[in-house]
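This is the structure, below, for whatever I ask next.
With one protein chain removed, the remaining protein chains of the complex are shown where they sit.
After this line comes chain A, so read on.
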Amino acid sequence: MKFAVLVFPGSNCDIDCYKAVEDTIGQKVDYVWHTTTDLSGYDAILVPGGFSYGDYLRCGAIARFAPVMNEVVKAAEEGKFILGICNGFQILTEAGLLPGALRRNNGMKFICDQTQLEVANNNTAFTSEYNEGEIINIPIAHGEGNYYCDDETLAQLKANNQIVFRYAGNTNPNGSVDNIAGISNERGNVVGMMPHPERAVDQLLGSEDGKRMFTSILNAWREKNGAAVNS
């Protein structure tokens, strides 16, 4: 299986994503610059965190028009696995690949902290290794992670089981609608989340609860391709 980690000017979690793929599942992974116009060689695309284009205008607003994003849209249509983390989530919402938008945190502060997430849907390619309702420990680091969608969209998200992660219990750190921390598209092959699973892949980092997102993706890819081989 082959992963692409997109790199925009201002990305700063690209190395974390790259290392997480290497360390958790040992699959091939490349950094892919934002001007790339061909992603056909990749099975999964990671859109990393950071401050693409300085977050000028709005988070993700300019990155969404980078040449590589046309290829990300194509890959999404082809059913490839796409995971946007933090700024990556903001970019995917700006691109219309995921519904809603991310607003300024309701407390106005940038929050860098561990959070407890509830796995709201383990029936996805990204979360199959977790138990439904399991509480996992994953860090956040964002100033604009306050998820918003209108009531109609929220009802659709619920009806289609598109809410993947929620902030557990009463721990909502940023004011997100319905405690939402991560969602998928209707088809389930595109996921965006504000917390950083790639920063939780070793006890040295405080948690290894993020590991299973990567093993889940690999398992999903193997099932889809009927392959047990490590390629």
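Everything that follows uses one rule, which is that contacts are C-beta pairs under 8 Å (C-beta built on N, C-alpha and C of every residue); 3 or more make two chains touch, one makes a residue touch a chain; residues count from 1.
The definition used in the following text is that contacts and distances are computed from a predicted model.
Only one of "ABC transporter ATP-binding protein", "3-phenylpropionate/trans-cinnamate dioxygenase ferredoxin subunit", "Phosphoribosylformylglycinamidine synthase subunit PurS" or "Transcriptional regulatory protein SrrA" fits the UniProt record of the hidden chain, and that name is "Phosphoribosylformylglycinamidine synthase subunit PurS". Only one residue in the set A:A20, A:L39 or A:C149 touches the chain that does not appear here, and it is A:C149.
For the chain left out of this panel, the touching residue among A:N105, A:Q162 or A:N189 is A:N105. Against the chain not shown here, chain A presents residues 57-58, 61-62, 65, 93-94, 99-101, 103-108, 146, 148-149, 175.
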